[in-house]
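Shown next, in structure tokens, is the structure this report addresses.
For this view, one protein chain was removed and the others were kept in their places.
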Amino acid sequence: MTRWGMVIDLDRCSGCQACVVACRQENNIPVVGREQAAMGRAIFWMQIIEEREGGHNEGRTRYLPRPCMHCDNPPCVKVCPVGATYRNPEGLVGQIYARCIGCRYCTAACPYTARYFNWYEPSWEPPREKSLNPDVYVRPKGVVEKCSFCVHRIRKAQRKAKDENREIEDGEVIPACAETCPSKAIHFGDLDDPDSEVSKLAGSRRAFRLEEFLGTDPKVIYLREGEWSE
Amino acid sequence: MEIDRRNFFKVGIFTAGTLIAPRLWGDIGLETVAEQPWEGPPGHENEVLSVCQMCPNGCGIRVRIYEGRAVKIEGIPGHPLNNGSLCPRGQSALQLLYHPHRLAYPVLNKGARGNGSLQRMTHEEAVGLLAEKIGDLVRRRQTHRLVIVSGSHSDTDELILRRFCDSVGTPNYIKIESLGRRSRSMAMGLSQGIFKPPSIDWSNCNFVMLFGSEPGTSDISPMWLLRGFGELRQGRAGRRAKIVHVSTHFSPFSSKVDDWIKIKPGTYGALALGIAHIIISEEKYDADFIEHFTLGFEEFKEVDGTLRPGFKEHVLNNYEPAKVSSITGVPEEVIIRLADEFSSNRPAVAYGGDGPASYSNAVSELVAIHSLNALIGSIDVPGGVLIQRDPPLRMPERVSNNSLFTHNLSQPPVDDSIRSSNLPVYMAGSNLPMRLSDSSPYPVEVLVLVDYDPLEEAPGPNYWREAFKQIPFVVSFCNFSDESSRICDLVIPPGTFLERWDGKSVDSSVGFPVWGLSRPVLETPLDGMDPSSFFMKLAKSMGHQIAGAFPWQSIEELLKEIAMDLNPSPGQVNPWDEIAAKGYWSQSPYRFGRQREVYQTRGNRFNFFMYSMEAAASHLRSAGYANLDKTGTDLAQSAFLPNHNSAEFENWDNRELFFLELFGTTLSGHGRHFSLEGLRELQELDLNKSWGLWLLINPRTASKLNLSNNEIVWVESNHGKLSARVKKVEGISEDSVGMIFGQDKGTEHSDTLSNSAMSLVGENISPLGGGLCWGTTKVRIYRA
Partner (left out) sequence: MNNRSASIAVAISVDHPLVKPVSTSGGGFYVTAFALLIVMGWAFIAWLTQYIRGLGVSGLDRPVYWGVYITNFVFFVGISHAGTLISAILRVTGSEWRRPITRAAEAITVFALMVGPINVFFDLGRPDRVLNMFLHGQLKSPLMWDVICISTYLVSSLVYLYLPLIPDIAELRDTGIRPRWFYRLLSLNWRGTEKQKHILEKMIRVMAIAIIPIAVSVHTVVSWVFAMTIQPMWHSTIFGPYFVVGAIFSGIASIIIAMAILRKVYHLEDYLKPIHFNNLGILLLVMTCLWVYFTFAEYLTTFYGGEPAHMAVFYSKLTGEFAPMFWSMGILCFIIPFVILAVGRFRTITGTVIASISVNIGMWLERYTIVVPSLSNPRLPISEITYYPSWVEISITAGCFAGLTFFYVMFSKIFPIISIWELKEGGVDVAAGEVISSAATSGKKRMQ
């Protein structure tokens, strides 16, 4: 069975935010504007977050691109009262916008704050709407949304493989963030396939996961910065 | 109804039943619920290959078109420059294409500028109007009074506009280059005779010293640097390069590198020469390379007997570590360590970026930094400094000067530039606005701005406001109602790069030649006519003589002609179809070991002793520039060696002043497209804020000035002032404040105050390089 996962190599990442822009473009994420952004209501399925090593108030800052972790033990799925968010057999944590009642229990429960809420009806000033991606739903007001691991790209690749009567290949599915990454820091693939690139990278000694001790079992694996030795 | 026990329990069970019945524990029927991707009716979909021009670099892009709409841009996989990737600015190009505030048609301002009545017209009518204005100059034999200032990234615009100026008879085609580019080109020009910024073979480096350079922040090779950053780290199994970042403030990028060195503003070159001192005194330099490929390492005598000083003695005598340490603030042991690591981990590269390029001593600092590469032989070798080669384009021959315009063409250019193909002297864009407002050397009658908004992008916007008042007819080619176009007579929307034909050679990056073909991605073009087409049309409407210089029916036809010699496969007659199918042409790999191509200087060697600098100095002296101290051109022979001259800052006030560090980020670049909402909404990493104009300030400085986060303060220089919000950032040093290029550009309109941080910067141009020194400004901070 496929279990989709992502590896983000922090040694390669320069913090340029190309992934963030690409994600917003690909997934029809609206611009909320100055006032709303100041209130913390801008939506970033992929966001570069700061993590201060050594606690909240001291130490060096580390920058990490943070998509949805697609946890194998997702705290958000458990608490949803209407089953609007679920974990599918491929390990993807999905969101059913049409069912979501907007109680924001999942957003409150997510330890990564990776879920976002549509405070108002999103809008695109004409002709902005022309650049909307036809593969991705536009979300109405009042529902929760988050990174989908570009599930539409996964389905497209799977359909193509099926039409050509073959198995899907490693590296065939590339989410928008990984595709644009200038320093090729983001890798995507099947964690259950021991030969896949992500599986191999996930076995690296540099590998760690965010808030691992919480037992959420995230499927986004980070590779910490390397050391230079002369 | 009587209450009895039975009734009571009935009620209870009913209540519980209705609540529990709908769903029990677990994922019931979730797979039947609609999946996220929307499977609408399959629409027609295709991909158009083109070239990104959000910066001058020229990445290959493929645009996904769905039912005639452009819905996403990705890089072209395998493209030598960006290999399928794109930077944040490139990803935002569709926001430019489908911007709601794009101008739809040319507008003529009738009456007073700024508040006259606006008349809508077609592009054809605009061509006619401009033909009339320029035709008038032609009739009066005053064509030199036409000035075209272009900030366009397009190579075709460059060709057509220059050609138009030549054929009409004006010396006043002025190209505005990216900030810092000119100084970086000059440094390469003085030492290697190549007037282009250096290209670096990142993927083979082992040790990188970045002097005030951050990948992705400047307009020079952001993608190439970002790509290189990943390659250096984890691109090669078992070989991880060390990256040293020398800069004046600790940025988010500084936290990404292996070693960050803090340096005082304007002293980069001193550090480089201090490192050179150690390398030379410990004899860790590449003696073989120095012997065969450099000139002036040791003292030498000219044929005529003139004694030329050597770099070696010069550095040993003047840049001992203790002295350098006191200049730069970098501890001696760090200088020694850097020298050791740099010389023993080859191939190593020293690279100067926006940091050194921003000070008044820009060119000499960049030369000093580049001399480190020569010391250890890191030029024209894998993992070293390469030169960017041009594709063999079949450019149309220059317009032969017809008798009609010889007089006009020989007029002094209005920007007072000294244009000599073999002298690194350039004054363009410097005092241009002042001279325009003074009507010297002659009054200008028609000013055409192409993709350039001087009131936002140029330093000292008030000079430009003055200049505008003096010029009877000002035309602006711009897609948005920007600061400048608001006070223009005629505004013509040129459209975006996604709607036009263009050919683009990549800027300094990969080394080997790459030529990308840009073409309209939409079947039905939006509004706008690109400047090339416009001026070709204009020329054709202006009569035989001028029209004759433009024999092509369309830009596409011109490009076909230009690309004739780009043979992808030997023996092929017309390469066009193949280039069109691939999106670009390239000729890899890089050819090493062509000394005459790499060093186009005297002796075809790396010039430690810079002959062209000496020539430039005498030229400047004869042209009447007295104050040459900052270029060192008045000084002794040793001034023509790599030197550190102290940078000048504007100490305009007795009260406490702070260095203004005006810098770019990967999102902002140099601020050109930073008005796109999609970019503005992203949080700058160390700011943790989006939108707005922010002043980055050290927390200790802030508490000294009694300022808190989000507070609005005035930032005042001797050129202007603007209000910004305070954000305490630990990485900024205590004697500086920071601002980001282009923040809040074009968002708040005011006739007296420009909101771009560039308005705080003065017209400080280094006479030698001609580049703007935007780091010389000092500001005062006080509560609004």
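Per-chain residue numbering starts at 1, and chain names A and B are given in the order in which the chains are listed.
Convention: contacts are C-beta pairs under 8 Å (C-beta built on N, C-alpha and C of every residue); 3 or more make two chains touch, one makes a residue touch a chain.
Bear in mind that the values here come from a model prediction, so they are computed numbers and not experimental data.
Colleague: Using the touch definition from the top, which of A:N118, A:S131, A:S148 or A:T180 touches the missing chain?
Modeller: A:N118
Colleague: Using the definition of touch stated at the top, determine which of A:R66, A:R87 or A:K219 touches the missing chain.
Modeller: If we include the chain that is not displayed, A:R66 is the one touching it.
Colleague: Touching the absent chain: which residues on chain A qualify?
Modeller: Missing-chain contacts on chain A: residues 36, 39-41, 47, 49-52, 55-56, 66, 75, 78-84, 99-105, 107-109, 111-113, 116-121, 141-144, 210-211, 214, 216.
What we mean here is this: only the chains that are shown with their structure count from here on.
Colleague: Nearest whole angstrom, what separates the Cα centre of chain A from the Cα centre of chain B?
Modeller: The separation of the two C-alpha centroids amounts to 32 Å.
Colleague: Show me the residue ranges of chain A that touch chain B in the complex, using the header's touch definition.
Modeller: 9, 11-18, 20-22, 24-26, 31-34, 37-38, 42, 44, 47-48, 50, 60-63, 83, 86-89, 94-99, 125-128, 130-137, 148, 151-152, 155-156, 176, 179-185, 223, 225-228, 230
Colleague: Write out the stretch or stretches of chain B touching chain A in their complex.
Modeller: Residues in contact with chain A: 23, 27-28, 30-31, 33-38, 40, 43, 66-67, 69-75, 82, 84-88, 90-92, 94-95, 97-100, 215-216, 222-223, 226-227, 229-231, 233-235, 240-242, 252-253, 255-256, 258, 341, 344-345, 666-667, 677-679, 681-683, 685, 688, 690-692.
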